[in-house]
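Have a look at the structure that comes next, please.
A protein chain is absent from this complex, but the other protein chains hold their places.
And then subunit A:
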Amino acid sequence: MATEREPPPLGDAEQTDFRELEDGDDLFISTASTLESSPTSPEPASLPAEDICANSNGPQPAEISLDDDLEDLFAEATEEVSLDSPEREPILSDEPSPAVTPVTPTALVTPRVEPKTIFVPAMFERSKEELEEEANGDSFDMEIVVSDPEKVGDGMNAYMAYKVTTKTSLTIFNENEFSVKRRFSDFLGLHSKLATKYMHIGYIVPPAPEKSIVGMTKVKVGKEDSSSTEFVEKRRAALERYLERTVKHPTLLHDPDVMQFLESSELPRAVSTQALSGAGILRMVNKAAEAVNKMTIKMNESDAWFEEKQQQFENLDQQLRKLHTSVESLVCHRKELSVNTAAFAKSAAMLGNSEDHTALSRALSQLAEVEEKIDQLHQEQAYADFYLFAELLSDYVRLLTAVKGVFDQRMKTWQKWQDAQAMLQKKREAESKLQFANKPDKLQQAKDEIREWEGKVQQGERDFEQISKTIRKEVGRFEKERVRDFKAVIIKYLESLVQTQQQLIKYWEAFLPEAKAIA
């Protein structure tokens, strides 16, 4: 019965929400089908369709207007809960409420994705997953390179401009290869927009790289030493990783701000990025988390999964920080080793010059040369230690903060729902009191308010369901990414170590005959 349906005419948006009809009767042709447990007239809660269409810049929480337009119940897609999820239970409550929730932008802002014509019952989630698989798996074809840092301007107003080149075969973009010039505040601006749009509904938005006053000042002032070059390189690499992570996220990839960032040659200057830096956003999130904790939310956790995951991420965070510290120490010591080896090389060269035995003198000079090459080797290895490992770890420490933030948003959402329920209770009590007073006006008002808050309660519940669901998916994706990232980096790092050792063998094997030649 639910196998073949034509895609409902929903403008450009793709229809992704389907639910098997229980009794097949109440099919709302306007858009999606809904799950209706009973044919009783549903509570008036309509969703203006326009809220969730391609024109919007992101998902807005569906506004529930108390229109009396009872027929137009399902202007847009239905709730994104699969039939079998436990979260469904609360929805099939006494009050048959049309479980309507805002559809995520992925489903909507995809003007060029072919709408699926085969609708498998209760497969909403899966079909969306298939979409994401396409975005993430073999057919994901997108390469972003941040390069050519260029200093623009002079003095304290100077800044670094980076070239952002995108190579892709995805059809959502106008071309296959294009590049733009961006500065650091542009990246921060992008992140702040994404965080504002997506974090409160449970999406893990990759954090932008940190601001660094010291680093940037050196560059502005024109200090052309190795530390400022290192700083620029570190930043360039961090910006590249940031973009790569962002576009790997199927939802964020299709976000118009992201596409604009990658494609359009002119970008409006992001203002007040001071507050909107990666650190700024995370600070906001942390403050929210603190506030949440201070409210001493004793959340009635119906799903142990969330508690477990939170604990797991807490542990992971601690361990990663510890590992990061140990890698930093390694980098530091290796750099020291490199410097000391260089100093020894010079000293050995001087000793070789001073030596009056010819063959020994030559051998000592050769030793000096070997040690000089080795010091280079140590330095390169230190770079590998850093850029491969240390930066990966610090990226993940910051990502975990975003993850924690998202869990806290869920708590906030839950609290909002509870608050709405409390308010509804109050209104009901007020109404029942008024029942016995002879004030028809006030009674009507009370009834209206009850209806309003009932709607809010339903919305709160839906929001909570939605964010819980989103988080589950996001966490799944995050873990997959994490495993992939770490595996790749570990292999690369080990290969760098192998290379270093093989070079060492070469150098010493070249030296050995020189030592043997001492007569």
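Throughout what follows, a contact is a pair of C-beta atoms (placed from the backbone, for glycine too) under 8 Å apart; a residue touches a chain by one contact, two chains touch by 3 or more; residues count from 1.
Everything that follows uses one rule, which is that contacts and distances are computed from a predicted model.
Missing chain, UniProt protein name: "Sorting nexin", from among "Gamma-secretase subunit APH-1", "Sorting nexin", "MTX3 protein" or "ER membrane protein complex subunit 1". Per the touch definition above, the residue from A:S169, A:N315 or A:Q376 contacting the chain not shown is A:N315.
Within the complete assembly, residues 312, 315-316, 319-320, 322-323, 326-327, 329-330, 333-334, 336-337, 340-341, 343-344, 346-348, 350-351, 353-357, 359-360, 363-364, 367, 479, 482-483, 486-487, 490-491, 494-495, 497-498, 501-502, 504-505, 508-509, 511-512, 515-516, 518 of subunit A touch the chain that is not shown.
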